[in-house]
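With one protein chain withheld, the remaining protein chains of the complex are depicted in position.
On to chain A.
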Amino acid sequence: MFAYSTSSFTGSTLSVRSFSSDATTISNAFYNLPQSHVRNRLQAKKAKKRGSNASRQSSKRAPLRTHPPIPRQMSLFRNFFGGGQPDEEEDNGAEFVETLVERVETCSAPEDRRDALKGLKSVAKQYRLAVGTMGMNAYIDVLETDRLNSETMTLVLDTLATVLSADDDSSENDELGERLAEMMLKRKGFIASVLAAVDQFDFGVRRTAVQLLSNLLRHRGTEVQNAVLQQPAGLSKLVDIIHDNREVIRNEAILMICELSRANSQIQQLLAYDNIFNDLLNIIETEPFDSIVIEDCLFVMLNLLRKNSMNQQLFRENQLVARLGGILHTFLYGNEETEDEVDAAEWPKQRTANVIFLLQIIRTLVSPDNNSQNTHAAQKVLNQTKILEELIRVLLTEIGASFEILAESIIVVAEAIRGNYTNQELFASTVIDNGEDGPRSSLVVLLLSMNAEKQTYKLRCAVFYCFLCYLFDNEFGKARIIETLLPNSQPSNAPTTGSLILQAISSAESVQAWFGCVTLMHCLYDVDHLCEQLLRVKINIVTEQPELALLDHVSQLLISAGNRRPQSRAGLLMLLGVWLQNCPLAVSAFMAKEDNLVYLTTHIVDECGEGTESEQQALRGLMAFVLLCCLKNIQDKDTRSSIETLISRRVGKEVVLSALEGLTRTEQFVRAAQKQQPSESNKNNLFLDFNFVKLFKSLEGTLAKQLKPNGEFNGTSNDSIIQSFKELIKRQDGDIAQLKQENKKMSGEIEKLTAEAQNKEAEREVEQLRVKLDEAAAFRTQTEVLNSQLAEAQRLTQQWYAEAERYKQWAQQWQNYQLTQLPNAAEVGVTQLQQQVAELEQQLGYGYQAFEQQSQTILHYTAENAQLRERLAKADASLSEANSKLATVNSQPVSNGAVENVDQKTSDDELAKLKQEQEELLMLLADQHNKMSVYRRRLKSLGQPVTDDEDE
């Protein structure tokens, strides 16, 4: 079923298959691992193969081993799964897997992680248990945290899906897979993670996630279904992937929904609500006739519709039945456009299978298992959409479909017409004319097939069922069949329905006779007036002999069968039973023949007839039924009592009653009561009929009452029975009383014993407790001693603490003292002071310099001053000289008066100039003096002694 979807994408699995513990193969499987890792692994592997202690050492040397207790966990797993002693190879595998898992968990480089995951994936099929259990944490971690890394996600999902599937396709009993699935589902948020993965668009992730979901569903369907329902819009998302245009994913999704849609009506309804019918039909219409995808789609639809009345209603409501009919039509006759229709005999198997699935879907809509409202509505739709007509045509004309399709179509038609008069009429009125035998009605065609020994049993059985469905609740149809047997109907050479039924009844073939009897029985069922009509039927078995009444014919068939042919006899007895049960006329006709009563009364006690024990028991029950039906319908009191005595004398009433009761206990009875449709599996299983069983159940009580105490006829015998029962009861009462007493005694003893046992137990317990108490007391004293010791120790410790504290303080003080005493401290001060001194000296130096400069300038100025004084003296002298000259000049006449004036003038000028100069000099001097005093003050402030004589 899944073959087509896994055809591509098996590159990795191929290497898995070739994988063995052989080292070279491993290197092939891990060709993409970093070389050093491979070498390590190989070495470890080879060492382990030797199975010595060295192997353990080497594995301990494995570079990434961080969790030594893992081997213990492994043994835990083994115990958990009850695997017993694992063989060597498995053990190796587990250790190998363990290392890979460690790498996934601890590697930080994404490539390494990925490679380790690849490794796990490639051995997942071989070491399902190890890969599944040990790596679970790692996988969950990837699923939850590494969602965006599609490569690792794909690897993990693929690994999980792989460990869940058994190598051979025996997934039915894959306990390991089931346990692993259970483990996965126990993880919180697991399904949510898988659904999130399904929601990713990446091809690998989505594909593997869907596969994983399918596998999970296969193992733990109900749990997964519920988990999906708990996710908001979880189901809708799953339906969405059916629209994925990548076919591989779409097909995987359909397979997954096959599993998802099983046996959960809420999921089924929700899928239908999400328009999945439409989606599936769309897919079916695009696929070729012999595509297995169609079968998967139809399988989902079948799941959704079977016994789900709301979905059936929705299916009709959305007018999908008509669409289904269209699809069926193209499947049967091919596309008009393509015209490349091959002969049906050459249909590919898958096409046949698809058609059968289509038919089963239609059948589900009209199944008698549905509520009648739904079935009736669907029957109406099948009529309106002409699907019924089309199916009837399939039955009657030779379209050349295979007999499986034919048989299935017949059953669909059967259930489509069952109890629906319009459809029954449509069916009965269909006539075919193939030119050879003249027109034949569909009913005749059915009966011809039923009587045809060459025909396969399955088809005959289907035809028989179809005929019964035609008769179901169809009084008019029944009457018409009986009419064809009545003498006043025009004789014709063409076979009629009635004559074909009689032909079947008389048949030497057991199953055919049974078919015939039950068919006729159904004609009489629930329609009492037809029972009387049928009495009028006379038949000619051999042309020369006189006509024989049908009833006589039937009873003769029964008698002639003796104790052979149990199946035929069952049919005949059921027919007689229904015929006689409410028809006094028939009963008197039956009783008129002494042989009949003789046969019944002798064979009801016959224990060595043909057939299985259960069949014989059923036959005896049927005979009792017929006998009692006769008894019930005898009007004449005398006859009745005589028959009754006859029965009780020849057979015994108890025997008859127990035979009657015995019928309900037979497997034939139980089987027949289950299903309308007769068993298709084995023709020998046909023994009792569904409707007969129903009738029997309703009549059993009334019939049995006839032989039970109810009046004057059978008082004595009843009294004796009652007496015997009373005695039995008395005896049983005695027994019960005795047993009760014994019981009481026993229970008393048991109580005593248990009390004793309890006492003993208690004593033992007390003893134990005493021992414990002693121990405890010892302990206590010990503890007390210890406690006191402890207290002492504590006290000491405290003392020590205090001492230590004191020492600490001393040490502190000492340190401080040391610090103060430290020469270093003084040195620091000295250097600081020295620095200061140096600074000051420098400043002093500057001061001296300035002083020297100033004294030089002072010297300079005093020198200048002296010069100037000298010049002044000279000028005075020259002035006085000039004055004297002037006086001389003045005394001299004015001859050179002008010159004199000029001279005067110039000397005046010169004088003024000099005066000014002097003035300036004086000012300068004052200035100089000021400056000097400033400098002196500064020098003084700098601590330089300044002598007074330097004032000037």
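Just so we're on the same page, contacts are C-beta pairs under 8 Å (C-beta built on N, C-alpha and C of every residue); 3 or more make two chains touch, one makes a residue touch a chain; residues count from 1.
By our rule, contacts and distances are computed from a predicted model.
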- request: Mind telling me which option in "Rrn11p", "Alpha-1,3-glucosyltransferase", "Ras-related protein Rab-2" or "E2 ubiquitin-conjugating enzyme" is what UniProt lists for the chain we can't see?
  value: "Ras-related protein Rab-2"
Query: Which one, A:L314, A:V655, A:L872 or A:L925, makes contact with the chain that was left out?
result: A:L314
- request: Check the options A:S214, A:N303, A:T364 or A:T385 and report the residue that touches the missing chain.
  value: A:T385
Field: Residue of A:H329, A:K593 or A:R640 in touch with the missing chain, whole complex considered
entry: A:H329
Field: Contact partner of the left-out chain, one of A:N137, A:T222, A:S236 or A:T397
entry: A:S236
- prompt: For chain A, which residues reach the chain that was dropped from this view?
  reply: 229-230, 232-236, 240, 265-266, 269-270, 273-275, 278, 285, 310, 313-314, 316-317, 319, 321-323, 325-327, 329-330, 373, 377, 380-381, 384-387, 390
